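Only one protein chain is missing; all other protein chains are in place.
The block that comes next holds chain A.
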Amino acid sequence: MKYKSVFDIIGPVMIGPSSSHTAGAARIGRVARDLFGKEPTWVEIRLYGSFAKTYKGHGTDVALIGGILDFETYDPRIAESMDIARAKGITFEFIEEDSHTDHPNTARVKVGDEQSDLELVGISIGGGKAEIIELNGFELRLSGSHPAILVMHNDRFGAIAEVTQLLAKYEINIGHMEVSRKEVGKEALMVIEVDQNISEQQLEELATCEHILQVARVVE
């Protein structure tokens, strides 16, 4: 089921005007920020479908930047997020795309700084809910409304076991898990939705496991 909670229906409390184009967009931005793990210095966002047609009127652009600045959907600062980003020296660009996507409210978000970058595709599915369907070229499904860990790793035996053993050690329960890879033996991605937030230290410990290339988390 796409919607699990009554508060997905009666909620979220948010700054208007559109749950799918404002609140959902802010969530996509915030997941990008969470996964990047720090404030980026540049942002490039491609908008598709209804997002591309109506983003100015709905404040979709403002909301995406607000999310990237780590603002919640109900944070009044969302309305001024572009000015705040400019003041921080963050550069951003919005590109309207004509091509067709499966979902009408789709955004491809690239964020980065001098050291690294991250690219994800988010869809806003209605009522303020969002899903991440692609991360750095990997297909995935991530709601952004549960705590989650994303682990980029080498596709080797034992890599998954090592990560799950560590989670077991900290008594962290896994609600949903997906593993995907582009090619056998190359880079792979684990997406693990968990029941409670992961601490910074636990994340660092995960990063030291064998075959692990990079870890990131989504906090609730």
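Throughout what follows, a residue touches a chain if its C-beta (ideal position, glycine included) is under 8 Å from a C-beta of that chain, and two chains touch if they have at least 3 such contacts; residues count from 1.
The rule is short, and it goes like this: contacts and distances are computed from a predicted model.
According to UniProt, the chain absent from the figure is "L-serine dehydratase", selected among "Peptide ABC transporter permease", "RNA polymerase sigma-70 factor (ECF subfamily)", "L-serine dehydratase" or "Glutamyl-tRNA(Gln) amidotransferase subunit A". For chain A, the list of residues touching the undisplayed chain reads 1-23, 49-50, 53-59, 74, 76, 79, 103-105, 124-128.
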